[in-house]
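For this depiction, one protein chain was excluded, whereas all remaining protein chains were kept in their positions.
By written order: A and B. Residues from 1 in each chain.
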Amino acid sequence: MKRTLKAGVSTSLLVALMLSAACSNSNNQGNEESPKNSTANNAAATATAAPAEKPDPYSKMPELVEFTTGNTVSTEVNMPAGESFENNDVQKWFEENLNVKPKLAWTTSDQNFAFEQKVNLLIAANTIPDVLTINVEPNGLNILSKLVKAGMVEDLTQVYSDYASPYLKESMKLGGDDVFDPVTFDGKLYAIPSLSDIETAIPVVWTRKDWLDQAGLQEPQTLDDVETALKAFKAMGKSGQLPTQQNIYNSDTASFDFVFGAYNSYPGQWIKGEDGSIVYGSIQPQVKDALARLAKWYSEGLVAKDFMMNDSNKAVEAVAKGSAGIFDGSWWAPWYPLPDSVKNDHNAVWQDTVLNGEDGIAHARGYGKIRSFVVIKKGFKHPEAIMKVLNVAQDANAKKLDWYNKLTFEAGGKYTDAKMGLLPVSISAKDPHEISNRYKDIMAVLNGEKDVSTAEPETQAQVKTIQTYQAAADPFADMALWSGANNFYVGAAGLAKNPVQQTLPAFIGTTDLMQKKKTALDDLEKQTFLEIITGKKTVDDFDSFVTKWKSMGGDEITAEVNTIASK
Amino acid sequence: MLKPTRNKEVIHYHIMLFPVILFLVIFSIYPTLGSIMAFKSFDPTKGIWGSPWAGLENFRSLFEIPDFKRITVNTITISVVKIILNVSCALAFALLLNETRVRWFKRSVQTVVYLPFFLSWVIMAGIFKDFFSVEGLINGLIGQLSDNEPILFFTSKSWFMIIIYLTDVWKGFGFNAIVFLAALTSINPSLYEAAEVDGASRWRKLTHITLPSIRPTIILILILSLQGILSGGFDQIFNLYNPLVYSVSDIYDTYIYRMGFQNNQYEFATAVGLFRSAVAFIFIFLSQWLAEKYGDYKVF
Partner (left out) sequence: MLTIKKTKQDYITDTIIYFILILLAVTTLIPLFNILAVSLSDSAKATAGLVTVYPLGFNMTTYTTIFKDHAILTAIGVSFKRVVLALIVDMVLVVLAAYPLSRSSKVFPFRGVYMWIVVGTMLFGPSMIPMFFTVKDLHLLGTIWALVLPGAVGQFYVILMINYFRSIPMELEESASIDGASPWRRLLQIYLPLSKPIVATIALFVVVNNWNAYYDGLIYSINTDDYPLQTYIQQLVVNLDMSIRDVDQVKSLLTVSNRSLTAAKLVITMVPILLIYPFMQKYFISGIMIGSVKE
């Protein structure tokens, strides 16, 4: 009796304590900043003061470290029954080997930037999770500068230098010396970036080889060839229209990026101008030529009359159901939308290439060097634990970990078709030209020019996938295997056919003036471009658009961008 | 004699109202006070109340939007046209329905035409986008009946606005007719009987009895509609529009949404909300005043 009473008292005390702790947490976060700062500094000080304890990038944490994070969930998720992001074999490995465990604070749909919207709300409410991965698109760097200004994220300079694995550090260097610049403020590193596969930005033209063969045509090399192929397909009773969508540029699938590329133009991207200063791609004269071509295509019916009502998913319906035989996509189209095409028609044979431009050179747009970054909430006790997870993630993404490959990559693996990222928090730093280099390596092994055992782990893994696929009795039985094998074997091949000249953005991010004025400028641009393409305005109206763009604040923004970039 | 019981009853009234007021304080009054952030430079770590003041900076940004004038004109135009069309179509429908005498027919027609009012714009946008698309039903019929090219309903500025008005009327005319139908039933039947004895035609009855009798209701509805003049219907436009028709269809709410979406300027968005509320407030009082004066009607 006495005992239960005592227990009761202490639990209620505990509850009271917890409650007050919770209250002070939510109310006084601003005030608590300084003490937290000092403890962080103390920790760093003790770490440096005790050299006997050399930081080990892969060692197990002495106690279980739990951290919260947020994630997107695709409606296509296909996890084994009873398992989830928090509960699966990959997570178990991290718990057993690093003593680190993620906890999902929230999830959002992966559509419509629902994730970015949630992040923004949570920042406003000052309740971000312990660890957060933010994409640079559409406005990640802007969010990061808000987080840093508000003092909500941890300075990772010391943690990175102490705990990042040598392999990760070395891989980061592949991005160049300035790779950390966008995530560095006042000389302090506030986020660990993931590098872009910049070749992923290259727009490739996918065509149905079986239909071209029937029509007696070669794979298209120029815009003229694309026109010929479309007309030939139409004569064969297929769709003579290019699947296209409302985002006419800077979109992965079914945009006009390949047309703009062919004219060496880069709308929507800040690029180095001829005089070395930074200029806005959309107002360059080359864009006018590309628009003229598109207006011609539209009037000739080579694109759908109401293409601007489509999103990419709607646009590629025609690909999926076997009426369109040519479309603009990315090298990873074997993951989307091609599986739907070959599922419906096993005879469909797709191939891709980068077109030669009007000047005979294959031009293509690019991405900024960073595609996403990981931040850690200010006051999180063990940033080094997260760094260790990132070290493993980097190895895993480079296919260096057998156990991980078996679970998530190889044919028939437990999570190969799970459609969900399973690393507690992920990062990837690879050679910006990883894809074409990897492709050459893979082909060297497949052609017997190189021994598998001497190849890098990633090459070995990809070769194994291709060989498994080639040996499969029914190549369409396992679509994940089909996609995995064809991604490099077919998709990446297209990047290697013509030597590609990529133009990378000279500036990424959002400036103060952009926040105020860019919406109106973007509206004007979208509207003018669509009106020119659909013939509501003449191509020459492009010139008055440029004048208007400049006067509506475009010139001011350009000046601001140049000032920031020159710093 | 009754007085003491009544005093006791007042306590019961307070008790009944207590939960309601509690809800309003928590979910309405308290967060509404948070609109003060329109005058602040918001800092997440300091919260709404602790953030530094920014004066009228956020409001100045609003008037500096390059398209401010165009959006204002659009918003008001769209609202006014919608009000006029909705009221006249609803009125015409009510008058037609009033002429029918077969009860089951009346009931069935009413049941059908009220229905769209209850379906969300998310759903309706999905349906209409399909219905008016190049492969949709309407263009399918056009293609079968003539050699004409399909009409691009969503990308032509004039067609798009027609679609906006048409679908708005489609969704609302039945429901809006309810008030008119109510007014029509309250007309004294003896007026019609007298007219019939005089041998008045249907048309004369309509113009001389029916319309004058419900005139106050018509005016009242028009006046009350003024309250929504700065809204214009976000859900409808947002779910249907595209860049080609921004110039004619952009209203405050859609523009702010796009702007907020790109930049997450919450103080700014709140400032716009406050501005809209203030203007709406003026219109509401104006319409109340007009309604009392000309419609002899008091809502509150």
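Annotations for the structure displayed:
Definition applied: a residue touches a chain if its C-beta (ideal position, glycine included) is under 8 Å from a C-beta of that chain, and two chains touch if they have at least 3 such contacts.
Quick caveat, the model's predicted, so the values are computed rather than measured.
In the complete assembly, the contact with the undisplayed chain comes from B:Val134, out of B:Val134, B:Leu222, B:Leu244 or B:Met259. Interface note: of B:Leu97, B:Leu152, B:Ile214 or B:Val245, the residue touching the hidden chain in the full complex is B:Leu97. Residue positions on chain B in contact with the hidden chain: 2, 5-6, 9-10, 12-14, 16-17, 19-21, 23-24, 26-35, 37, 47-48, 93, 96-97, 99-100, 105, 108-116, 118-120, 122-123, 125-131, 133-137, 139-141, 170, 174, 178-179, 181-182, 189, 193, 196-197, 202, 238-239, 266, 269-270, 273-274, 277, 280-281, 284, 297-300, in rising order. One chain is missing from the display, and on chain A it is touched by residues 26, 73-77, 104-114, 117, 121, 124-125, 127, 135, 137, 194, 196-197, 200-201, 245, 247, 250-252, 311-314, 316-317, 319-321, 330, 332, 335-337, 339-340, 367, 371-372, 397, 419-421, 426, 428, 435, 480, 483, 487.
To be clear about the criterion, only the chains that are shown with their structure count from here on.
Put simply, chain B touches chain A in their complex at residues 42-47, 50, 61, 64-67, 129, 133-134, 149-150, 152, 154-155, 242-244, 246-247, 250, 255, 258-259, 261-266. Across the complex, chain A meets chain B through its residues 29-30, 33, 113, 117, 120, 123-126, 138-139, 142-143, 146, 150-152, 246, 304-306, 308-309, 510, 515-520, 523, 526-527, 530-531, 534, 552-553.
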